[in-house]
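A short write-up of the structure that comes next.
Here the complex is missing a single protein chain, while all its other protein chains stay put.
Let's look at chain A:
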Amino acid sequence: MPQSPKNDIEQQLKTLETQLETQLKKLGAQINQEIFMQLKNTYLGRNGKLAEIMKTMKQAASADRPAIGKIMNTVKTNIEQRIAALGNRTGGGSTTGQAPIDLTAPGTTPKLGKNHPITQMIYAIYDIFESLNFEIGEGPEIENDWYNFDALNMPTDHPARDMQDTFVLPENLLLRTQMTAVSAREMEQRKPPVRIISIGKTFRRDPADISHTPMFHQFDGIMVDEHINMGHLRGLLHTVMERIFEKKLRVRFRISYFPFVEPGAEFDVSCTICDQKGCPTCKGTGWLEMGGCGMLHPKVLENVGYDPMKVQGLAFGFGVERPVMIKYKISDIRLFYQNDLRFLQQF
């Protein structure tokens, strides 16, 4: 059967690719600038082999031309890439070429994957607390009322229990609204002394905006022993925050109210961005809010089976996103969950 021009051209293209491969195999590592240029001319030059085949396109039926064009492009791209890759080898990184090394030319970096910036922060926080002999706590993201609220001294009519704040699931379950639920579960499994850091996803029914997302991360720590006091809480948080921000910081406690601690406080660190001169991030106050902390409420201690007459516990629960945002000057929390590589690969 006589070959149609279409099949003929296809055949020629295929042969051309094989030819190049064979030639490259033969050359092996002996590729220098000269050979590279030669190859380029032979295959891709104005009067090169590919150009020659292209000229025969006229013979093909016009109906076939789009299909041929497509194949032709693929082959062309393949050959171009193959030869361009050789160019890389003769350029930066290789000394076989004759061209002198150009230090300003980019190196060829293998493709790098990275952890999500939130995960990076989580791992950093784990590492800090593990250095302080804390244990890592883990728990379910679907919770019941007991661990998420009751055990934490949040009675049924507490405002935080409103549907507005909590994602409700069938069977009286919910998505945990705070990592303290995990702390409660982990405490219950152990006897004091305990030191636990629990980090994970938490959920609140907040519409997404630049400072809210319906899912976010918290790190929640507790330390229960016979002689734990609020000065320890402050000392611990000061140490940890300086490590997280890799900076000397001033810290302060502000009165606040969280049902699971008494006394309770809001914990602020000096603004790392303006050094307390006042900037938009700290809203001119010189302080950055990190989250809530305090001494575990006796009811909470009782609820996890501890004797509040014998032990005290320090506790804190902070957002993970916030320190990441401050550290990298990220102004919109939603960026974390859009998973745009142009964002993720910056960290």
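Note that a contact is a pair of C-beta atoms (placed from the backbone, for glycine too) under 8 Å apart; a residue touches a chain by one contact, two chains touch by 3 or more; residues count from 1.
Everything below uses one rule, namely that contacts and distances are computed from a predicted model.
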| item | value |
| --- | --- |
| Per UniProt, the name of the complex member that is left out, chosen from "Na+/H+ antiporter subunit C", "ABC-2 type transport system permease protein", "Phenylalanine--tRNA ligase beta subunit" or "PTS hybrid protein" | "Phenylalanine--tRNA ligase beta subunit" |
| Hidden-chain contact residue, picked from the options A:Asp8, A:Glu141 or A:Asp332 | A:Glu141 |
| Missing-partner contacts on chain A, residue numbers | 74, 110-116, 118-119, 123, 133, 135-136, 138, 140-142, 156-157, 159, 162-164, 167-171, 173, 175, 193, 195, 201, 203, 205, 207, 213-215, 223, 225, 227-232, 234-236, 238-239, 252-257, 262-266, 295, 297-298, 312, 336-342, 344-345 |
